[in-house]
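Structure, as structure tokens:
Heads up, this is only part of the complex; the chains shown haven't been moved.
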Amino acid sequence: MSFLKIDKLTKKIGNTEVLKGIDIELEKGGFLVLVGPSGCGKSTLLNTIAGLLPITSGDVIIDNQVVNDLHPSKRDIAMVFQSYALYPNMTVEENIAFALEMRGVSKEERKTAVAQVAKTLQIDHLLDRRPSQLSGGQRQRVAMGRALVRQPRVFLFDEPLSNLDAKLRVEVRAEIKALHQNTGATIVYVTHDQIEAMTLATKIVVLKAGTVQQVGTPSEIYNRPANLFVADFMGSPAMNMLEGKVVGGSENPHIALFNDSVQVALPEAASLAEGKTVLVGLRPEAVTDASLIDPHAGKVAEVKAKITMVEPTGSDTFVAADLAGQAFTGRVRAELPVRVGEEFAFNLNLDKAVVFDPETTQRIG
Amino acid sequence: MSTASDTVSAGQAKGARYVIYGALIVLALIYLLPLYVMLTTSLKSLGEIRGGDMLALPTAPSIDAWAKAWGTACIGVTCEGIKGYFWNSIKMVVPAVLISTVLGALNGYILTKWRFPGHKLIFGMMLFACFIPFQAVLIPMARMLGIMGIANTTTGLVFVHVCYGLGFTTLFFRNYYEAFPDELIKAAMMDGAGFFRIFWRILLPTSGPIIVVTVIYQFTNIWNDFLFGVSFSSGEASPMTVALNNLVSSSTGVKEYNVDMAAAVFAALPTLFVYVVAGRYFVRGLMAGAVKG
Amino acid sequence: EEQVEVLHWWTSGGEAAALNVLKDNLKKEGVDWKDMPVAGGSGVQAMTALRARVTSGDPPTAVQMLGYDIKDWAEMGVVGNLDDVAKEGNWDKVIPAALQEFSKYDGHWIAAPVNVHSTNWLWINKAALDKAGMEPPKSMDELFTMLDKFKEQGITPLAHGGQPWEDTTLWEAVVLSEGGMDFYKKAIIDLDTDALSGDTMRKVFDDMTKLRGYFDDNFSGRDWNLASAMVIEGKAGAQEMGDWAKGEFLRADKVPGKDFVCIRFPGTQGSVLFNSDQFVMFDVGDDQHDAQMKMAKAVEDPGFQVAFNTVKGSVPARTDVSDEKFDDCGKKGMKDLAEAAESGKLAGSLAHGHAQPSSVKEAIFDVVTQHLNGQLTTDEALKRLPEAVAAAQ
Amino acid sequence: MTNIEPAPLVEPERPGPAFADRVRTLLPKMVLAPSFAITLIFVYGFILWTVYLSFTTSRILPVYKWGGFDAYFRLWSQPNWYVAMENLAIFGILYIGFCIAIGLFLAILMDQRIRAEGVLRPIFLYPMALSFVVTGTAWKWFLNPGLGLENTVHHWGFTNFKFDWLVNPDMAIYTVVIAGVWQASGFVMAMFLAGLRGIDGEIIKAAQIDGATTVATYRRIIIPLLRPVFLSAFIVLAHMAIKSYDLVIALTGGGPGNATELPSTFMYSYTFTRSQMAVGSASAVMMLMGITAIIVPYLYSELREKR
């Protein structure tokens, strides 16, 4: 049974509907990641869960209790803000202890609780400093400590890593993951970083303009995006979208790519009219060289295409190519000597192909 | 399930808001009292003023006092009201505010974007000038004005106000430009803009809020100044405040309180106007840096 | 085009009207009048403005001034010389010696006196006096009796404006009343320490305390003309004030002897404390000298003297002016002045800067005012008075 | 990619800074110079001049005859000076205290998303726009027992009501405080309002989630965050308190007696009406020293912290 339930939630700010009927459920101990482009309403949703913004209609239910009218402080929720929102006038210790103090916890108990949390987060040597004397990563940990010390029912994180540099981000991400695994906390987490979403979540919700696009596990979202928006939004470089046509009549119905030089099977349980144009999605890592193609892949096609751009990242090389008027990007082994203008034989892992209806933008099958 | 006491009930929130509005309205009325007294008194007849309740509304409002204050009240041996002095003040305030604002803006610009060793000391010294009591500089200032040949002229008054306004205007602009990204200056430099062009094309157009604060501050201070006005001007060239003083504190004769008050309201109109119109930008401008003051 | 610039604080309607006579007279002579009024606090602001003008090297042509201020400014070497005009107008003869004391510096005429005020007057509401069934009081005791009677009538017995100079105007009248002219001179002109702290002075301060009991509660900071208005309207019984108060009564269409009574402050008949407004001529450039002389001459013109002083309530600065245009109080004023000058009972008023330079004057103001306002006890005041005077010298 | 080319035979040319460039680097200083010169002469020059004057025997006009410390001895033997200093202490503390308290209170109320903010703001601000030459008379009436508040309340029927501070030597200084607070508290409100608007909204949200009540949020989080505004307000008010002159003259003229004398009125009267210019200058020097003691540490810390 779900621990956090958001039921037909709508939120108007002024005259614009920022959230348009959101339905989400999260089991106890789950890690829900909200992703979506800037301005889609992620922070607004988090704020309504926390009670910082009143909701227009619908319900927020925590542990079977409708909390719509409950004051934020009474919801037993902790929140970590993008800017960390540390109290600049207090030391780290006071920052962490503040919530306990407001709840009337005695001084000694506070001290013990803070000490324990600080130890977990390895910030015990910083307790006397003020936020301004901390580095970005340290601030982030203090903000987390402030949430942790309360042992709340639900944690909310609003893009906690976006202010950190790449190296630190990897570290802190691992810390958050460990926190979740060790404490079994229920977490709602906002980010627009795909890697963060994929590595942390047990469940991902993709939002766009105040509506839910897809709810699913990271692998569902990544491998079976519900629509073109989700497909395009998750993954960098983005999923290739190849135009195909349904051909083959009733004997051999399939999707023809690149003038039928590649044949993709029709999705199961889908009946598509002959001649219909569809979009076939293939991630760059499914468009690769012979040595990297999944040996267990059921259906692999080889196409030769002219390379238009090469982007070596060190660990891999992204290769953009053009075939039959369609541009796509593949990911090939970094060691391969690829050059712009050459022909290259791409191996396509067609097992991974997903098919979309360009009219409805929905996935087919 | 939630209990009633746990919720922020709509009723409670509303109650709190009533209290807030109530407190604000009561305070606003208190703040308005002196203005109210001035206005109502200026509309009353002398008899009503002497006999009656200061806070009562005028029984037969009349604007005779206003007409008299503006056009026919006697100040010294001339009886042409305060209208001439009103323009005197304008003639003094406008250039003084303009010059001190422009200089302050340039100084702030230099002290933040063209720093050189010792810029802090110079700024500190200019800032300290804000705090000097004006009575202490009257006599030497008179001498200097005499030497410069602008004693007893509007130019002289403008000069004095510019001198002692510089500290404030520099402070306001410095704090504002402090937060202005250096990159923009660098970009403009690379684009080939020189010192003045950067100021004119890049900084000044974005200085709206702080210009408002500075102009309001300078305008009120200069408009309301009495000490410099009475010392460095004379007769029919005096600013409004001096004329008002001559009207209000004349030593003998029946005190025409309604005329005095009407004149006082006239004297206050421009500053009131400025505050009411630009009040919103005032807070915004303060936010934009002047608060650090 | 000749022009005089005149710094003065006669800004109220009546005074300005009187000055207009002078302005018009000068106009006839082809001299323009550039007005520089600075009102307030009996010339405090005006003196500040004057300092600024003088230091800037651009003094006005003529400045309204009182008593010791004239000497102080003369000492600075910034005033002009009127000897020629004075000789022509025979000023040495027609202007009383007591005034010349201030109009001349180092034997040269530097100022043209406009008027002579005297300060030891008491103004009584006739109706209240009649109701009390009394003759005008002749001594301090009679004064207190009268004030007591006023009190019974339910009016404010003594109208008073609580500004330092007003307090001291009252105080110097009491000094003169209690000690006579000799004591006044000893204490206030010579600043004799014994006189300033002796028994007579104690009596003076006791009287002040007593007089204060006859004020209303709101006297503090009140302008003198508002106090006069109280007497005029019958809200108060009497007021001690200089002869300029008469102007207020006249302007309210009150008739001397019928609506109000003017007497010398009880116990001071025969003595006169005076002050005199004078136009001090400053050392201006030669191009303005001629206009300046014309103005000096115009000030001493008998016609102007009469016209001005009948309005202002004071008496002419020249002794050779007929009193026929003056009312009863004016006539009495002129007579008293002449007598006092004769008998040597004419002395400068302290409160109006004709007895001491402003530093000493203000020092005495401090003590008198603080005592009247209850900040000092009589004992303290007696101790403080000579100290303050010494410190200010 | 690197083409193999012979090493350059000529040394790279090294132009010295051109004349135009030198002008360019000097230009900012040249533009600043007039302002700085004005400050040097008209502020610091005059301060020195005042200091010098305090060591002369000047009375009615400046004279340059050396008088040693005589003026200072006179100054410190004036009971008036002590009254002035005591009054400044009372006035300064109450004025600054009340202005900040009321200004902050108003700002907090105004910050509760008030609908009528646009109307209320100028109402609280306008006193700052008016000179006491203008409002002095109204205030004098208002506080005068015979005309003003007391009289009005009597009219309403409460004949026992008494409010005679203006004419009571013990209380008069407090009326100066009232009028002063009326004038400046709106300005302080604007400063605090600006400060409040500048606070990061997320911090307040964080406090709410941490369970802080509105009062606790203000007391523990917001007000401590306004510390710089407090400091600015203090400095602005302190210098206005020290400079206050119009206020006293318009309201009480220093009276009753000398009960509301302040150093600024003291200085003015000794310099201009009592013809003791040296003593007046000495008091000006003392005032400047007082201001220096407050301002210089502030300036020092302000300018050192920031770059």
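By letter and in written order, the chains are A, B, C and D; residue numbering begins at 1 in each of them.
In the analysis below, a contact is a pair of C-beta atoms (placed from the backbone, for glycine too) under 8 Å apart; a residue touches a chain by one contact, two chains touch by 3 or more.
Computed from a predicted model, the values in this text were never measured in an experiment.
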Across the entire complex, the copy numbers by shown label are A x2, B x1, C x1, D x1
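Note that only the chains that are shown with their structure count from here on.
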Measuring between mean CA coordinates, which chain is farthest from subunit A?
-> C
Pair joined by the larger number of C-beta contacts - C-D, B-D = B-D
Centre to centre, by mean C-alpha position, how many angstrom separate subunit A and subunit C?
-> 93
CA centroid of subunit A to CA centroid of subunit B, Å | 55
Rounded Å distance, subunit B centre to subunit D centre (Cα mean) | 14
Where subunit A touches two or more other chains at once, by residue number | 71, 74
By residue number and range, which residues of subunit D touch two or more other chains?
-> 61-62, 147, 268, 272
Residue ranges of subunit C in contact with subunit B within the complex | 5, 7-16, 19-20, 23, 33-42, 45, 48-49, 51-58, 60, 223, 225-226, 229, 244, 247-248, 251
Which positions of subunit D touch subunit A when the two form their complex?
-> 200, 202-203, 205-213, 216, 220-221, 224-225, 227
Subunit B residues within the subunit D interface of the complex | 17, 20-21, 23-24, 27-28, 31-35, 37-38, 41, 53-55, 103, 106-107, 110-111, 114, 116, 120, 122-137, 139-141, 144, 162-164, 166-167, 170, 178, 194-195, 220, 223-227, 241, 244-245, 248, 257, 260-261, 264, 267-268, 271-272, 274-276, 279-280, 282-284, 286-287, 290-293
